[in-house]
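With one protein chain held back, the other chains of the complex are shown just where they sit.
Take a look at chain A:
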Amino acid sequence: MFRCKTVWNKLAPLARASSTLCLQNARKSALRHGRRLEMVQKAQMSSGPAGGGGENTLYYVLIGATCLGTGVYAYRTVSGDKERYNERMIEIASRPKQGPQAAEALAEVVAESKEDAAPLESIPEPSSEPVKSEPVAEEPTLTEPPAEEVLVTEADVESTESEPVAEVPVTEPNVEEPVEASIPEPTVESPLREPVVEASVTEPVAEAPAVTQNDEPLAPVVESETEPTPVIIAEHVPEASSVSEIAADSKAAPAAEPIEPTAAPSDVPEHAPYLLIGGGTASFAAARSIRARDPGARVLIVTEESDLPYMRPPLSKELWFSDDPKAVETLHFKQWNGKERSIYFQPPSFYVSPADLAKVENGGVAVLTGRKVVHMDVRGNKVKLSDGAEISYEKCLIATGGVPRNLQVIERAGEEVMKRTTLFRKIEDFRSLEKISGEVKSITIIGGGFLGSELACALGRRSTDAGLKVVQMFPEKGNMGKVLPEYLSNWTTEKVRKEGVSVITEAVVKNVTYKNDGLEIKLKDGRLFKTDHIVAAVGLEPSVELAKSAGLEVDSDFGGYRVNSELQACSNIWVAGDAACFYDIKLGRRRVEHHDHAVVSGRLAGENMTGASKPYWHQSMFWSDLGPDVGYEAIGIVDSSLPTVGVFAKATAKDTPKAATELSGTGIRSESETEAVAGTLKSETTATPPPTQQKEDYGKGVIFYLRDQVVVGIVLWNVFNRMPIARKIIKDGEQHGDLNEVAKLFNIHED
């Protein structure tokens, strides 16, 4: 410590002097580009540092040169910045087909902005030490077309140049606007870039908070350092809807806009008091709710599908079991109560045409099909469609649902494999699969959840008559492995096998190749399977493309837009359905992908959009049918990783022969003896597991899913019409000591 002190004492004057020198130099050279070294020298001399004169001269030269270099570099960067930006814009504009016109418009922009380059000289430039090392690297690259390293340095420089940057847009607001309008498109349309972009852009963007819209032109310039712009357009294509014209439109739109804003088609209303983005179940339920509560409400649904709102469950269930050969065309099916209906919620006559929406006397619901909302302006309360049309709103619902996930191995496998793969979600997927099932010899379904198992059973039914081989493979140990407890999952798998499906469990697909006009699937454990067609049912990716432009939060755990317990994302925006990650007051934050939840959440969102302010309270349920023998309804959190208690109706002798063999274990004894032994039997059975599971017939029962001893989920196994009781138990959220007593409430022995 003593030593340090002496060293410090010796060095202190020098340190002090050099720091003073630096500060003085910084200030003065910033103002006068380091031309006043003499002045600086004088100031230093007066403070009298330790050390000889020779050292001092060298010192001055070094510092002076540094400052001079910094000043020059800063000046050139700032003025070169404008040039690089313009070059970049020209490059982007020249890429789409409307190149020449866009390039012309931008050439004007560039010309105008070049005039403004002059004032930049006088802009103050705070030089900082880190920037010092860059002048050498920077200078040779200034004249190059925007390359990645240049943009990297730009990003660093931008954080120090917030002031000049801010001033540049201010001096030329007119020039920037037309170009700026087109730029946000590439920025928002490629969701894959978002996470990467957030990380790199936050700093420069944060540095210039005062600059609002005008700052955006710089954003894409910086963003391209993460992914070059051609990728944006290319990625945009797979992202786009199945309607191919939209993809072409949105590619052309960014460039086309600044020159001739495409006249909005006459059928798109300019304003909709209630705007619902997405045309599925949640959206329709919200529309109905709004109309019921707000008399004369005018509701506009914008959907990228070409169909009116319809329900999805029959697409993987009833429509496959229909006797009517025209069912595929008409999409009519028979409900459980015998009545026939269409999958469309309402026939076309229910809806008002979008053009008439503003005029019709009592309001109505209009559906704009085949359009995708690509940008949301939350501050301006308006959205922009893929064809350039803008719609302003007062209240907006985002019910965009999701797109089916695909396996990476299939995506990478090439076009021939992709052609023979179905991602099942929409009406056209159903029709195409139905057609294919009649043409091919074998179909493989990858995925063991709800959709995969239902489709497997549906196709399995056809396998016997049509000579179709149906295979289902998944990584879990049994069908619905993530939903049902193991014993039930195994039982279900057996049932699915009985439907004619060849079930391959614990199968992880390693790669898929196209061979001999068919597909070959190779698993991680080496097994090989040949098939003609694949159906991938491996989950749903929620569509959150609007999160970026709307400034909405996306949940990192569950995916989807993060909303509160009232399904609200921000003041005038609600989210419902598959895309909503909401807070359930009873069960915690979750995202649910079931039909009834879409109905319940859509209805709730509609109520809240008309002022109800109600939280998610009515617990939604779901159901599944696996063939004629197995059907179950469920409610709440049904996750097989939770501890469960299942209460099943013990089959009596008069039911099935199987039950009789089961009873023989306990023996056909007199009643009293049985009762006396019952107590000991219980302990025995827990110690010695009963004979093989196959003998257990889980015919009907109720299964409770527990979290911290509270029932959070219930599955009603082959017992129906008891959902309200199940709902009540979950709502209570009580800790029940004996779940058998709770099970009594369900009367499982009765029909």
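Heads up, the rule we're going with is that contacts are C-beta pairs under 8 Å (C-beta built on N, C-alpha and C of every residue); 3 or more make two chains touch, one makes a residue touch a chain; residues count from 1.
Just so we're on the same page, contacts and distances are computed from a predicted model.
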Listed names "LYR motif-containing 4", "Mitochondrial intermembrane space import and assembly protein 40", "DNA primase" or "WD repeat containing, antisense to TP73", with the criterion being the UniProt name of the chain not displayed: "Mitochondrial intermembrane space import and assembly protein 40"
Option touching the unshown chain, where A:Gly64, A:Gly80, A:Pro269 or A:Pro313 are the choices: A:Pro313
Among A:Ile63, A:Ile92 or A:Ala285, the residue in touch with the chain that has been omitted: A:Ala285
Option from A:Thr421, A:Ser543 or A:Ser620 whose C-beta touches the chain left out: A:Ser620
Sites on chain A contacted by the missing partner chain, in the whole complex: 281, 284-285, 287-289, 291-293, 295-296, 311, 313, 317-318, 335-337, 339, 341-342, 344-347, 349-350, 352, 362, 364-365, 485-487, 595-596, 599-600, 603, 606-607, 614-615, 617-618, 620-621, 623-625, 628, 631-633, 642-650, 652, 666, 674, 678, 681-682, 685-686, 689-690, 696, 720-725, 727-729, 732, 734, 736, 738-745, 747-749
